[in-house]
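Every protein chain but one is kept in place in this view of the complex.
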Amino acid sequence: MSDRLAVRKTYKLYVNGAFPRSESGRSYEVVDHKGHFLANAAWASRKDARDAVVAARGAFGTWSAMTAYNRGQVLYRVAEVMEGRHVQFCEEVAAGEGLSSSKARAAVDAAIDRWVWYAGWTDKLAAVLGGANPVAGPYFDFSMPEATGVVAVLAPQQSSLLGLVSVLAPVLAGGNTAVVVTSKERPLPAVTLGEVLATSDVPGGVVNLLTGDSVELGPWLAEHADVDGIDLTGAPTGRAMEFEREAAGTIKRVVRPPAAEPDWTADPGLSRMTPFLETKTVWHPIGV
Amino acid sequence: MPPVDDGRMTHVLDPDALSDDGRLNALPLAPYSDVTRSDASFRAFLHGLPGVDQVGAESRVAMLGTRSIKTTSKAWAIDTAISMVDLTTLEGSDTPGKVRSLAAKARRPDPGDPTTPQVAAVCVYGDLAGIAREALGDSGIHVAAVATAFPSGRAARAIKLADVKDAVANGADEIDMVIDRGAFLAGRYLDVYDEIVAVKEACGTAHLKVILETGELVTLDNVRRASWLAMLAGGDFIKTSTGKISPAATLPVCLVMLEAVRDFRAATGTQIGVKPAGGIRTTKDAMKHLVLVNETAGPDWLSPDWFRFGASSLLNDLLLQRQKLRTGHYSGPDYVTVD
Partner (left out) sequence: MSSSLFEYAPAPESRSIVDIAPSYGLFIDGEFVDGTGESFKTVNPATEEVLTEVSSGSEADVDRAVAAARRAFTRVWGPMRPADRGKYLFRIARILQERAREFAVLESLDNGKPIRESRDVDIPLAAAHFFYHAGWADKLDFAGLGPDPRPLGVAGQVIPWNFPMLMLAWKVAPALATGNTVVLKPAETTPLTALLFAEVCQQADLPPGVVNIVTGAGDTGRAVVEHGDVDKVAFTGSTEVGRSIARAVAGTRKSLTLELGGKAANIVFDDAPIDQAVEGIVQGIFFNQGHVCCAGSRLLVQENVHDEVIASLQRRIGTLRVGDPLDKNTDIGAINSAEQLARIKELSDYGEAEGANRWQPACELPDRGYWFPPTVFTDVSPAHRIAREEVFGPVLSVLTFRTPDEAVAKANNTTFGLSAGIWTEKGSRILKIANQLRAGVVWANTFNKFDPTSPFGGYKQSGYGREGGRHGLTGYLKGAIHS
């Protein structure tokens, strides 16, 4: 057992490719499942959320214009770097969720494999969700999926890495950019994920991670006129309907939360990608 | 197994492919004087030029960007590029001192190496052309002045012409004018044409470069149309940009302009020059342009009489690369001068 004093990590927000503290200067205590101090996490304010939306909007043009192949390669690279951080993730997940080391390892493995699953979707969505439509006239008519835009994600409160990946990766695979409010009590794996994203060729602003409270940030994101979609999975108990009503004001695409925290290991299928994909149908006459 | 060196292992199939040997002049010369008889006929002519497929043009440019210029060809290319530079300062804050400093650099780009070629011209605002002329003396370097309400081109015809005459009177022997993009985009092609003709007349013996401001024209189809318009109107050079907006010169734009001058010479026998300006900062950029010229319009354009670079910081990068070829090691900013 060494006498060496560890250099402890600081946990900040990840916005626009950088790691700022909250503009409010606030932070809050993160404790492990036994109540012991783990770290002070930045406590994101509505202005941080506002800045994150600006960043996500700014990055959308670039991210959605990349070829699907390119996006797939970037997302695969994220998985490679996550794999390199396996030990750190296991420690954070175990401490935050109170899991045994083998359960934590299983969760981290599943999170990385989930990320690989979504990386392989980017260049297949158009073939699976699009196609030529045989209209009854001399027109070439085809439909293709397109990214919706900036998506706000209220990450699950319990599953701090696998759950987070399960709601974030599908948004990105479709070409959207994201503003994520992490689990309030278990935010640390999200910050480490931010570090992974920052070192994986993901352009700044494509993903923005706000550690803090969805009670506070949820309404601002739900009403924000420059947010195109919102995933309410991690909404505070009893508040989801209210957020959905707020989102209705700008006709946002809404994913409702499940009744209880789901089994995140289950096969997600297309269900978390399609809500944030638009379908564009184009007609062109056929004739000499 | 040791590689077999054949000694003459890669070369162009026909070195004379692009020279003016009358091959394409076998086609009848078009009666172009007729197309400007009315707005409608000019529009029909310009709109009838072949379109440009943007993706095709970009991929041609990308392929030519892979040409690897080494050793002797690189040395020649660097010296040629230096001799093609129109060393430019076009700032509101320009003073006589700044212009003199630039002129000194134009005459002797690398004080440490007198074998370095001079640049082609110094390019300044018309009111400072006299300073440049005096500072350049009998070096043979041209004085190019921007005129016609550069960069926007938004002023009355009389003012633009007075701008030109003033620059010429100050000693400019080259005028870089801007076309009226508003008129072009509104389809008043004959107005744009007439203005160029008037400016050419006001130039007297000065040679005229016509700036298309391709960043505002946006499409490559427009670049082709504007190029033909400017050539028919009597410009000596067609130039991409003012350098004051982005995008400035891009390689696909330059490709289309080089195709235009090539086709114009084949159709009329008249050779027109090309000047990309703005955004060309590195030797690599310059090399790509020379390759583009070489393989599009051809080697007849590979001289300062027919091709120029409108640039300022490019010169120092060319000098650094020249030094590297001479010394064998990478150079640094202390070995070139600020201008």
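First chain written, first letter: the chains are A and B, and each begins at residue 1.
Throughout what follows, a contact is a pair of C-beta atoms (placed from the backbone, for glycine too) under 8 Å apart; a residue touches a chain by one contact, two chains touch by 3 or more.
Predicted model only: the values in this text are computed from it and were never measured.
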| item | value |
| --- | --- |
| Given A:18, A:65, A:87 or A:127, the one touching the chain that is not displayed | A:127 |
| Of B:69, B:162 or B:183, the residue in touch with the unshown chain | B:69 |
| Missing-partner contacts on chain A, residue numbers | 68-69, 72-73, 76, 113, 116-117, 119-124, 126-128, 140, 269-270, 284-288 |
| Contacts of chain B with the absent chain, listed as residue ranges | 1, 3-4, 6, 8-20, 23-24, 26-27, 50-53, 55-57, 59-60, 63, 66-74, 76-77, 259, 290, 294-295, 298-300, 302-303 |
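In this text, only the chains that are shown with their structure count from here on.
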| item | value |
| --- | --- |
| Interchain centroid distance [CA atoms averaged], chain A/chain B, Å | 49 |
